[in-house]
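The complex is shown incomplete by one protein chain, all other protein chains being positioned as in the whole.
Naming follows writing order (A, B and C), and every chain is counted from residue 1.
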Amino acid sequence: MRYMPHTATERKEMLARVGVKSIDDLFADIPEEARLTDLLDLPLHESEMVVEKNFRTLAAKNLSPYSTPCFLGAGAYQHHVPSVADHIIQRSEFLTAYTPYQPEISQGTLQALFEFQTQVALITGMEVANASMYDGATSCAEAVLMACRVTRRKKAVISGNLHPHYRDVTRTTLQFTEFETIDLPTAAAGIENFDDHINSDIACVVVQNPDFFGRIQDLTALADKCHEAGVLLVVVVNEVVSLGAIKSPGEMGADIVAGEGQSIGVPLSYGGPYVGLLATRQKFVRQMPGRLCGQTVDQDGKRGFVLTLSTREQHIRREKATSNICTNAGLCSLAFTIHMSLLGEAGFTKLASLNHSQAVTLAEKLEAIDGVSLLNDTFFNEFTLRLPANAAEIVEKLATKGVLGGVPVSRLIPKEPDMANLLLVAATETCSTADMDDFVVALKEVLGC
Amino acid sequence: MRYMPHTATERKEMLARVGVKSIDDLFADIPEEARLTDLLDLPLHESEMVVEKNFRTLAAKNLSPYSTPCFLGAGAYQHHVPSVADHIIQRSEFLTAYTPYQPEISQGTLQALFEFQTQVALITGMEVANASMYDGATSCAEAVLMACRVTRRKKAVISGNLHPHYRDVTRTTLQFTEFETIDLPTAAAGIENFDDHINSDIACVVVQNPDFFGRIQDLTALADKCHEAGVLLVVVVNEVVSLGAIKSPGEMGADIVAGEGQSIGVPLSYGGPYVGLLATRQKFVRQMPGRLCGQTVDQDGKRGFVLTLSTREQHIRREKATSNICTNAGLCSLAFTIHMSLLGEAGFTKLASLNHSQAVTLAEKLEAIDGVSLLNDTFFNEFTLRLPANAAEIVEKLATKGVLGGVPVSRLIPKEPDMANLLLVAATETCSTADMDDFVVALKEVLGC
Amino acid sequence: LETPLIFEQGVPGRIGVDMADPKPVKSRLGGLERKESVGLPDLSEPQVLRHFVRLSRQNYAIDAGFYPLGSCTMKHNPRINEKVARLAGLGDLHPMQPTSTVQGALELIDDLAHWLKTITGMPAVTMSPAAGAHGELCGVMAIRAAHEANGEVRTRILVPESAHGTNPATAALCGYKVEAVPARADGRMDLDAFAEKLGPDVAGVMLTNPNTCGLFETDVKRIADLVHEIGGYFYCDGANLNAILGRVRPGDLGVDAMHINLHKTFSTPHGGGGPGAGPVVFSEGLAAFAPVPYVIQGENGFELVEQVEGDAAQSFGRMKGFHGQMGMFIRALAYMQSHGADGLRQIAEDAVLNANYIRVSLDDKLHSSFAGICMHEALFDDSTLKGTGVTTLDLAKAMIDEGFHPMTMYFPLVVHGAMLIEPTESESRQTLDQFIGAMRYLLDKATAGETDYFLSAPHFSPRRRLDETGAARNPVLRWIPDESADANEKTSVSAAS
Partner (left out) sequence: LETPLIFEQGVPGRIGVDMADPKPVKSRLGGLERKESVGLPDLSEPQVLRHFVRLSRQNYAIDAGFYPLGSCTMKHNPRINEKVARLAGLGDLHPMQPTSTVQGALELIDDLAHWLKTITGMPAVTMSPAAGAHGELCGVMAIRAAHEANGEVRTRILVPESAHGTNPATAALCGYKVEAVPARADGRMDLDAFAEKLGPDVAGVMLTNPNTCGLFETDVKRIADLVHEIGGYFYCDGANLNAILGRVRPGDLGVDAMHINLHKTFSTPHGGGGPGAGPVVFSEGLAAFAPVPYVIQGENGFELVEQVEGDAAQSFGRMKGFHGQMGMFIRALAYMQSHGADGLRQIAEDAVLNANYIRVSLDDKLHSSFAGICMHEALFDDSTLKGTGVTTLDLAKAMIDEGFHPMTMYFPLVVHGAMLIEPTESESRQTLDQFIGAMRYLLDKATAGETDYFLSAPHFSPRRRLDETGAARNPVLRWIPDESADANEKTSVSAAS
């Protein structure tokens, strides 16, 4: 087998050196009755050629959004990832390295993490960021746990317009802890009022911007109200490109920002792996979960980087750790860092403008269809349509016409009749005018107008 | 533009440092009447995203042999290239290095070339090989030139069953030199007899094995005859995998082996770039064209490698060089070296057996069709069928059924009525039994039986 | 040439990504335009490419050499896995596509689930968890959910001393009090101490098997029986599954839940720290409590259950956005298909053979912490170094100069100055011999009194020893613009002007 170098002769010689007669002797500690004698009931090994064919066959059973007009969002966005990013993350030295526990021979990974942390802090308008989380939803849950630790309070108020997966993950994560969530009802139609929920029992308010439906809000007043009551404001950003166009959470007064970084550098990959962002104020850093990379010097006085503040972490603190997390989204964060480096100030802000202009263009075209209206006045690159019929059914019909025409809200918020006709539609730099026109034509056909 | 770093400000400052007023001043040496003032009549620059789309659109207009049963050969063969090979040749250090003129910082390229030379010598059964040529056809032409220099004779006898492109390239290359080719007629049906053409005027006899039609020959007697007359035997190998199954040219007495290495490591890529192989006896090495990498030591006594015997080459010898070639097929030869290293002795010989068994299996299936017969008794992984109708027309009809069913001989040897019904068919490890059966069914349908 | 930070290389006005100019439209941003500059540096594409290529060259990696980090399973990462993960129609699918358009993706997940269940001998699996620790959380949550569904309140969970730190951290997140169980002299969990701690308030045990000392817990079935007797569950940390593939199925040992690190056992690349993936297999008793989403076969092909309701009503919730680490699933399945039933068993055999080969080849120079056969990793303590002034850390740093990545140090905590060496099955005997030779050479040097050599190691790495204490005392976690002005100045000083 191609991945294992030993020959039969070598195995024999090595067993002799070990001082045992057969390979079975090495597994003698396994209870006899549980030892497997036969092979598992699975196929035998395959050549690389056959494995590749198998996956091509599976791929052929899917509709690639690359080859068809695609307007899907709802927390994952189709963007063009520069080829340089994918090339670099495949370099052996990044791909096949472990967590940089030996900093002398891991400066590549470490410096990239330091650059990632800085980029995340800059775009969110915060002071510091960690070296990434699993994804946006888990980052949101960790932000809430962190807020509880920082404030030593036990309740978190969760906006009804937070992405349902983020709500669910946060609730699930907290359910067996001493902390609890107060989940506000979905408020598709309007701006939520948190006033009644802000008091000295509350650790934090969690709000998404733009919200799940795409609406943009100024959170400055909310932040002030929170701070008056010693409550932290956790802002969730689920389309990170929006930060190039919209006032940053930091500027609005956020205490913690939890975000999904997939849009920058990371392929859609049917939902994962993605890269969670977590940024906060310097003063909260010792309550932060996840890895942190810090700057230092080596014994020759040269600048270098190390993983730091590990006394927060599980391998030192064990049950008293800030989190049980011991991995990050290494390669995805690297891809993010490379893509963001390519964009730079000029590119990041231009990409955001371009996304906005694409979405406005599409919204105008769709609004013009009879019976279709826009739920939200403000949006970045994603908005919610109110359709004259069941959105999920329409989406299925659009798919048969080769158009991936948005996400029915009911897929994420089921069993609420108000939501049945709502459709989330996103437009990024990847849609052409022809794609938009295909969508309009297909939607008109499906709606019979 | 993303590939050019200068900003407008930098350009201005740099022009000032240079001491000119405008960029136009740097182009003042161009005759005024020829200077372009307007942009060329070509599109403006495009984003990476659009460029990628453009090429996807072009690709969609082709039928990928990867996605359909494919039995094409005639000098280029579909094989599975291990992913490791393509991964390594994309590593920056191999991809973006120049010819290794500074050996101290080019040992990666140089050692790989030394390994390539050794592998080529081993598989061909020859003493030495060079660091690769453009492709098999040009390698063949260079082999003939080399034979003329070695023997100081001026005529080369070319087998009629040499791949027509190789014949054409050799004739074209020699046409304006003091050397000439004697082109024997195609002998599809039988073994050629060179006896009448071997004499003391002749520099070399060039013969392909397996020949263009797929026939395998023992060249030992021919080699003896050549050597008696001071004639060199040049053996052309155009499916290099065959060397894992068939007696090597070296063992048969070849003096020079010219080959096409595409089958090992190199994608089909619509015909290029490929990798020409050239191997010979040690004593002829100073008459060899192309680059050579040699072993030496550095000033600390460590083994190292350098380009050597460059006194043969154009940059030293200018018009007296052995060839005008100054590039090789660097990355392709690297891919070859990697793939061959992965195969090793066991894999290379097994791959050859597998190819032969595939071809025999297919031949048996096709022979069984009414009106279809096999032209040649012996073959490796490619054979010639005699069809009951025009082969070119049948191939077109097969293509409409999604089967790439071989190469009509008339495409390479046109206007010869004898050839009209001949079809070259290859089968490698990439064909499945289902592919073969699809072919049989489609061919029967097309032949109406 | 040193590699400055990317922030120290920008010049405003450069661009590294071309794109169309935005069409002028009526803004719908509601007046909330960002007016502050972001502060990102502007670079061209070649600069960015070169920057990260140079950075990469400061890293050690499996592809460059032997990486025997114990408990991390640093094995060969096949390139075909990277290739198939990027196929059009797999790597580019949107998670919210109608399931009718992603039948191949769902089939793939279902297929991987089948492999994992067959390998472990367990009836159910959840694909949600993003990493090993996330998988632990998933498993323990299911345990707590099961107890709660049963109307029981249990408060304690038992964890051996030698466990990964994630185990207690996970239990704490599920509201359990963690109780450590000591090890016996033979490196296994002390069965008597364990039995003593058991009681009706014990939710379960978290046991790593093979354990972090590289040993198979010989009493595992007894442990399972004991915990089951008091109504608790047996959580097995599957970090070391590599050692037993095809030789024993955790399901046959009484395991109720176990996470599988796809990035260890099934070789999805570690990527400098992630992403990982940690599917969890469950016994019948826990299966109903698994988180959403999961794939089922319906009338019209594969379907996704995404909400806690109906069939999934007992589910303890959702752990992650969307449907798990699909990119890792693809790689892991390609790896499994490449090995097959025969190859999986061979993995375990060669991994264990290699570890024992290292053990016997070093045990005259180093002290094996526990006698006898080990599984996939060999554990030594630092008694050989006693009195030399050389610590485990110093020895590890000296290995860097020999061209190797050091072994895991100071873990597990139950051994003094632990050195945990895991060679994996993909290393050749020649490489093992080189490593053994280098270790022996250094151990001789240390015992011969060449202490200074070790204290100043490594000598030939991109950086020498770094001031980690300083980094933690005064954390600098991001680049600060002011410092860059200095750095830029330094750059221009070294250049002509």
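To be clear about the criterion, a residue touches a chain if its C-beta (ideal position, glycine included) is under 8 Å from a C-beta of that chain, and two chains touch if they have at least 3 such contacts.
Keep in mind the model is a prediction, meaning the values are calculated, not measured.
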Chains on display which the left-out chain touches in the complete complex: A, B, C
Residue among B:V157, B:L184, B:V237 or B:L334 touching the omitted chain: B:L334
Residues of subunit C in contact with the chain not shown: 1, 9, 11, 18, 44-47, 49-50, 53-54, 57, 61-65, 76, 78-79, 88, 338, 361, 402-403, 426-428, 430, 433-434, 436-437, 439-440, 491-492, 494-497
Positions on subunit A contacted by the hidden chain, ascending: 1-10, 45-50, 82-84, 87, 92
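The working rule: only the chains that are shown with their structure count from here on.
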Chain separated most widely from subunit C, comparing mean CA positions: B
Centre-of-Cα separation between subunit C and subunit B, whole angstrom: 45
Euclidean distance of C-alpha centroids - subunit A vs subunit B, Å: 47
Centre-of-Cα separation between subunit C and subunit A, whole angstrom: 19
Sequence positions of subunit C contacting 2 or more other chains: 12-17, 19-20, 43, 45, 49, 53, 78, 80, 82-83
Touching two or more other chains - residue numbers and ranges from subunit A: 2, 48, 52, 56, 66-67, 82, 87, 90-92, 342, 429
